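Yeah, one chain of the complex is gone here, protein chain that is, but the others are all in their spots.
Which chain is which? They are A and B, in the order written, and residues in each are numbered from 1.
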Amino acid sequence: MRRLTLPALLLASLAALAGDEALPKTPLPSPGAAGRATEDHPEVPPPPFSEGIFPCSGCHADLPVDRTRRALTAMHDDIVLRHDEEHRWCLDCHDANDRDWLHLASGERVGFEESYRLCGQCHGEKLRDWRAGVHGRRTGNWNGRKRYLLCAHCHNPHAPRFKALAPKPAPIPPTRPGVAR
Amino acid sequence: MTFARRFARFVRGSVRLVLAGNGLYWGWVALLAVLIGSGVAAYADQVSTGLVLTSMRDQVSWGFYIGNFTFLVGVAAAAVVLVIPAYVYDWKPIREIVIFGELLAVSAIVMCLLFVMVDIGHPERFWHLVPPWGHLNIPRSILAWDAVVLNAYLAVNFVVVTHILYRAFCGRHYEKRLVIPLVLLSIPMAVGIHTVTAFLYNGLAARPYWNSSILAPQFLASAFCSGPAILLVVLQLLRRFTRFEIQDEAIWKIAELMAYAMFLNLFLHGAEAFKEYYSDTEHLLYTRYWFEGLDGHRTLVGYAWTAVALNVSAFVLFIVPAARRNRVTLNLGCLATYSGCYIEKGMGLIIPGMTPDTLGEIYEYVPSITELRVAAGVFAIGFLVFTLMLKVAVPISLGEFQDDVPAAAPVVPAIV
Partner (left out) sequence: MKSLPVRNEPSEPCATSCSRRRFASVAAAAAAGWLLTGCGPKRLREMPRDRLRRALDEMEREYSVQQGRPVKVADTPPLPGVLFGYALDLSRCIGCRRCVYACVEENNQSRDPQVHWIRVLQMEKEKGIDFREANPYYQPAEVPEEGHFYVPVACQQCRNAPCVKTCPTGATWTEPDGIVVIDYDWCIGCRCCMAACPYGARHFNWTRPAIPKDELNPATHYLGNRPRPQGVVEKCTFCIQRVRNGRYPACVEVCPAGARKFGNLLDPESEIRYIIDNKRVLVLKEELNTLPKFFYFYGT
């Protein structure tokens, strides 16, 4: 059995596909920014706001800022925080002074359309993978523009753990002719 | 007298011979005709509805047809058990009867080719294998090699027997310069056809039960005892129903050779069983399915131990000289050998090789009615071909079916 490192294996495969496969011997250069694996600012669809909730300043511009860590009762009580709730609460992500923005640990504001920068503070590996197109549901073109989604499009930022799904039907087991399933 | 006219007389004479027989003969032919009819009807269903009428599914994609094919390649190769003593050692008692081994080889190969035809999804596309219109994937595909060597072996045997018999019909001796090289060639070819068939399984790394070096020698060993088993029965029948004389020594010698072949067969199986059980890897699963069953799936266990019992009994019966010479024990031994080898090489090879399948699933394969009917039809065709050839060959061998020869020089035809 061949014991080759994986990159060497890939190159060796070019030679190994002998016979009538006409493969180029050297890889062609990558097709520019459109096909780049790692996108610094991927184009994403709009954030998945609940209906009518944005812009938040519509209500919050007139409300006083209360930084006391508490359970919300007047509004947003439908949000059950299950995301490191022992150590964090709403204003650790949402900007206290302007609710139309989120903020990083440094205080820097980020927009909802760039919320991945916020998630990436703790989930750095996921962010790197996501930028490379390796984390998350993949649609688009493998040799052109990939379509990215925001973290929030799949993960509810307040309770990110996926719910279990009902599986599609199992395959039908084989049966002999004349034998009932 | 031109060739065409003489050949026409040969054909007319053969037809007369074939149509002349007693009640037993016609009963036999009628039985074969019924089986062939049933087989053809079942096959017609299979062609129109598809192979779904068999019990084969994705999980066990080869079954009864290929099992029978494998067994019959062995029977065809077994002609060599007669050819070697006859032509290499020039031993007269077998030299007189070697032609029947070659006739059996021809019938067996016909059945092999038919079993492949009924197994494939598009039999009308068989020409895809025949260059230059088709594409034969040689040297990489073993099935392609098998197609070549089986047809070549059929051609060699067919040419030899037809030449010898036709020359005898014409009152002339066969052409030594043609026959002897072909017959000697048929020896490595016989080994070759069964080795290539073994390689068909042996080469598949995906099937650990088959991917064992022992498969080719084991195939040959079981071939060399199962093929002659049929022959011994046929020879005794010929002795009983025709004037053909077969020496006892010939029959006893064949039985003795079968004993050695069966010993090798049992030894090689034993070696295989040791390796599986002692190494005790996950590959043991297939052998366990055969001998013990897995997770309550025990369909083949009875067959496995029956085959072992039959093979061991056959070995004992043939290794004891007195048992070889006794007509009852001899025939019991033949029956035991044939059935034992048929089970372990047909079902005992194919099904455990694919159960559990490559993804660990167990689908219990048992041949369907359609498969049994089609297989019976193919066997009946083979037996019919063999019967009809014997019906012509025996009178020729006895000098009873001969073309008109000048009275001055009556030649007793020599088929030896």
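Here is the rule we use: a contact is a pair of C-beta atoms (placed from the backbone, for glycine too) under 8 Å apart; a residue touches a chain by one contact, two chains touch by 3 or more.
Note that the coordinates shown come from a computational prediction; the quantities given were computed from them, not determined experimentally.
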| remark: The one of B:Arg140, B:Lys176, B:Arg240 or B:Arg327 in touch with the missing chain is B:Arg140
| Looking at B:Arg57, B:Arg239, B:Lys275 or B:His297, which makes contact with the chain not pictured? | B:Arg57
| said: One chain is left out of this view; which of A:Pro64, A:Gly107 or A:Pro169 touches it in the full complex? | reply: A:Pro169
| Residues on subunit A that touch the omitted chain in the whole complex? | 1-2, 6-7, 9-10, 13-14, 16-17, 20-24, 27-28, 30-31, 35-38, 129, 132-144, 154, 162, 164-173
| said: In the complete complex, the non-displayed chain touches which residues of subunit B? | reply: 49-52, 56-59, 61-62, 116, 119-123, 125-126, 128-129, 132-137, 140-144, 147, 200, 203-207, 282, 285, 354, 356-361
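Heads up, the rule we're going with is that only the chains that are shown with their structure count from here on.
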| request: Would you mind writing out the residues of subunit B in touch with subunit A in their complex? | output: 52-55, 57-59, 363, 365-366, 368-370
| message | Show me the residue ranges of subunit A that touch subunit B in the complex, using the header's touch definition. | response | 173-174, 176-178
